[in-house]
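The complex appears here without one of its protein chains, the remainder shown in place.
Note that the chains are named A, B and C in the order they appear, and that numbering of residues resets to 1 at the start of each chain.
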Amino acid sequence: MSDSHHEESFWRKYIFSTDHKVIGIQYGITALLFLFLGFSLMMVMRWQLAYPDTAVPIVGSLVKWLADLNGFASDGNLPADLYNVFGAMHGTIMIFLGVVPIIVGAFGNYLVPLQIGAPDMAFPKLNMASYWVYFVGGVVMLVSFFLPGGAANSGWTAYPPLSDIATTGQTYWLIGMVFLITSSLLGSMNIIVTIVQLRAEGMTWMRLPFFVWSQLVTSFLLVLAFPPLEAAGIFQLMDRVFGTSFFLPSGLVIGGEILKVSGGGSPLLWQHLFWFLAHPEVYVLILPGMGILAEVIANNTRKPIWGYKSLVYSATFLGFMSFLVWAHHMFLTGMGQGMSVFFQTTTMIISVPSVIILTCFMLSLWGGSIRFTTPMLFALGWMPMFGIGGLTGLPLGLSTPDIHLHDTYYVIGHFHYVVAPGTIFAIFAGIYYWFPKMTGKMLNETLGKVHFYFSFIFMNGLFWPMLIQGLGGVSRRLSDGGASYAHAQEFLHWNVVMSYSAWLLAVAQIPFIYNLIKTLLADKSPNPDPNPWNATTVEWTDTTSPPLGHGNFEKTPVVHRGPYEYSVPGESTDFTPQTQN
Amino acid sequence: MIESLGSISKYLGLPINSSSHGHMIDNMIGWVHWLMILLFIGWGAYLIITVIKFNSKNNPKANYNGVQSHYSQYAEYGVIVFEAFLLIGLSIPLYSQLKTSLPNNNEVHHVRVIAQQFAWNIHYPGDDGKFGDTDINLVDEESNPIGLVRDGNGADDIVTINQMHLPVNQQVMIHLSSKDVIHSFGIPEMRIKQDAIPGMTIPFFFTPTMTTDDFLQKINGTKREGKGYEIACAQLCGNSHYRMKGYVTIDTEEKYNSWLVEQAEYIEEEEDDDW
Amino acid sequence: MSNKNLGHHITNYRNVFIYLLIGTALTVIASYVDFNVKDSIAGAIFVGLLIATIKGYLVAANFMHLNSEKKMIYWILMLTVFFLVLLLFIPLLWNLNSLSY
Partner (left out) sequence: MEIPYNVELREDTGLYNSKLGIWLFLASEIMLFGGLFSAYILLRTGAPVWPPIGEHGSIIHLLKDTIPHATFNTVILILSSVTMVMAWVALKQKNLGKYKMYLGTTIVCALIFLVVKYFEYSHKIHEGFVPAHDTYMALYFTLTGLHGLHIVGGIVVLAYLWGPGISMWNSEPERFTNRIEVAGLYWHFVDLVWIFLFPILYLLN
């Protein structure tokens, strides 16, 4: 391909590209836009929670327009029906259209071939297909907002029978999910084959950067855990379109009318198949984040990551165990004794490798020479925040405390601490860290630090009160924030705190967006530093100058050492690239 | 000691406990939070120290080898032991106590609860102590929401909507089911919660220990003053999920019995209407 | 691969084809036989699935060359089969309560 130097058309080069770097950036931009959309939905919801039934500021007319279109009554406020739509779509967009595409699709695509010294992904055309299938899935999801009755409104978990009898939006949701699942499967198979087959000479398994390991485990989770959800999605489509009863038991009476279906199905079947995916999915979100952390921490402490092998084994074990814990989401579905014992035991076991990973990261700081760059700040902020997320998982993973905490705001607080600071902070760290690789330009550090500190404060302002409300027993998914319930009265003022934090968190993203745009528009220095962070891994060395042009490497890389050889005694510089002989 | 250390739960903002088993769950929550607080303080202190000590200004040259001691391993073992204690020492035995120590059948009040969008139907067996049959073809949202067959065992059954009355200090067995979608039956003050799955009837039991009157006295002066026990729906069940609440009244036995008598009179009146 | 080797393959494929046809015939016949295990068709299910498993093995081992595949493929398939078994155990974990609302 590169031999013939004919100019590729704009379409082939930037739109239907088969270059993993372009596809990675396409994924990144699309996913960032979806993250922004998911965030905006949440801001409108938070307004409704703090000030039920009052018009939303700024976007009130937009909310009213959408509500009218869907057939709900609204005076610029967020009606209960639309609240449920926003709730379901916030979860779906954030997880399936935002975080997974950015952390696997964008970071995985862009970095895995570079870090292992490969010319591209193993199947470039499949890679392009995976992006476009994702794109179509996203469009289907977006279109569903404008249907009568709105988009899916049965939560991102889509529990039947509610989802079986929901409005048309749910059908679009299922079709969209089938596309997203297909895209994930194509992408993750590609990543596995790339890592197994295309490692450069000398890049042995124990010389892989931890980020590559995390992508490998994640991809296996996607390949093996997503299909059962696809099966469940097909069943739900059959229920909705052909009137079957996979998830509908006999004798349902809905709104006073006997539901005219054959019955004989089971609502719990969906929950099993759903959580069989959705628990591993949690690790799909967090493992690549940990991978980014390892790269950033080693680079900014100027020393090897502590316990590389424990990290690798823990991540692998975590991936394996994540298939064995799914029913801890279902403790209160009338589960028998033995099952509850089994699933809370596996849940406690899976907490151990997570603790080991966190410990390795923290111990890596000891003896380092820490540079407080923006990526490192996000990494440092990640540690206590992910710590809170992990710790609050303990009472939920044990069935006895779960009786009180099940489906309360404690659950919301817990998994937002894991995926919001846990994953998003890692994504931010990654963006600041690899931006010079992608564009040849450094993002502004001062703006980056402003972005970090305010994000850190308001994330806590947003999620900490959820734990307080949860301990008070406030249920999740209440469109008035609990105002109807007696026991929630003492916790209602926290809604105001959280809502202000959410809106201020949005303000805190302005320096980031400004920074991105300003840097992109700025002139590039004619001779950008190919390795501005003085890093060791292959993507920074021997590459065609940043931003990467045609082909990845000037000379085929040969790897001679492990990934984190910083401050090696006796070396002249404090970093020894993997490709250095 | 298990009790006293667990009493940290007082400071966690849990609702006032009004059931006989609630303190056990509270203790458990307390114990877990001890572990969480200890670990978090440990991590936080370590993080602050390292960030200051190994700042590149204070420590310009990094140490290739880093930590050599085994303290972190001991800490990890400590966490594992603590978690094992939480699991084997507390959670598993407590859960089996809560779920399987079935009370003697004669002393238990059986109540059926049938959830629907968006109400709680409470079904009492009446004088004969036996629940009548139900038939979905008899369901009428106005007059017979659960489709009760009004003869045989069902003749004296009492059905209320969103009004659950229970006697204090007596074991109650609730048989929970749902007419349409998944709901979740929770009374936060009683530390009970159970998903209602259509097609299944799930039994669970508890013992209320505080009457509504006493409870209302206790919450005088707080923000929820005047608001007693409620059934809260915890599982998204549709657009009115947020206000799908039922009222729970815990009475002394006499008051409860007289309420039952009063309800039984309503049934007779209804039957008169039919004639 | 030498031609002689290929000849082996061809004989092998022909044999497997015949075994598969026999297996199919047996399955169909078995479905008409009354195994009479406590009034249920448990016996027929057992025999039917056993024959299906043998046939599946023949296809996988010979046509899909799993009898001489590389270690990496075996590892992936072992992992997959483990999780598959887990998935198939879901229904056994549950006692479906009889339906009465």
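In this text, contacts are C-beta pairs under 8 Å (C-beta built on N, C-alpha and C of every residue); 3 or more make two chains touch, one makes a residue touch a chain.
On a predicted model such as this, the values are computed, not experimentally measured, just so you know.
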Which displayed chains the hidden chain touches across the whole complex: A, C
Omitted-chain contact residue, chosen from A:25, A:44, A:80 or A:185: A:185
Selected from A:124, A:149, A:461 or A:528 as touching the chain missing from the view: A:124
Per the touch definition above, residue among A:99, A:261, A:383 or A:459 touching the missing chain: A:261
Contact residue for the chain not shown (choose from A:245, A:423 or A:479): A:245
Interface with the unshown chain - residue positions in subunit C: 1, 3, 6, 9-10, 13-14, 16-17, 20-21, 24, 27-28, 30-31, 41, 44-45, 48-49, 51-52, 55-56, 59-60, 63-64, 70-73, 76-77, 79-81, 83-84, 87-88, 90-92, 94, 96
Where the unshown chain meets subunit A, residue by residue: 1-2, 119-120, 122-124, 126, 185, 189-190, 192-193, 196-198, 223-232, 234-235, 238, 242-246, 261-262, 264-266, 269, 272-273, 276, 551-552
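Note that in this section only the chains that are shown with their structure count from here on.
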Distance between chain centroids, defined by C-alpha means - subunit A, subunit C (Å): 38
Distance between the centres, which are taken as Cα means, of subunit C and subunit B, whole angstrom: 47
Per-residue multi-chain contacts in subunit A, two or more chains: 249-251, 253, 266, 268, 334
Where subunit B touches two or more other chains, by residue: 136, 179, 198-200, 202
Contact set on subunit A toward subunit B in their complex: 80-81, 84, 87, 153-155, 159-162, 165, 249-256, 258-259, 266-268, 301-304, 306, 332-334, 337, 340-341, 344-345, 348, 351-352, 355-356, 358-359, 362-372, 380, 383-384, 387-388, 391-392, 394-395, 398-401, 403-408, 468, 471-473, 475-480, 482, 484-487, 489-492, 566-569, 574
Sites on subunit A touched by subunit C in the complex: 196, 220, 224-225, 228, 249-251, 253, 263, 266, 268-269, 272-273, 276, 323-324, 327, 334, 336, 339
Subunit B residues within the subunit A interface of the complex: 12-15, 24-25, 28-29, 32-33, 35-36, 39-40, 43-44, 46-47, 50-51, 54-56, 59-67, 72, 75-76, 79-80, 83-84, 86-87, 90-92, 94-96, 98-100, 116-117, 136-137, 139-141, 147, 179-182, 184, 186, 188-189, 191-195, 197-200, 202, 222-224, 227-230, 232-243, 245
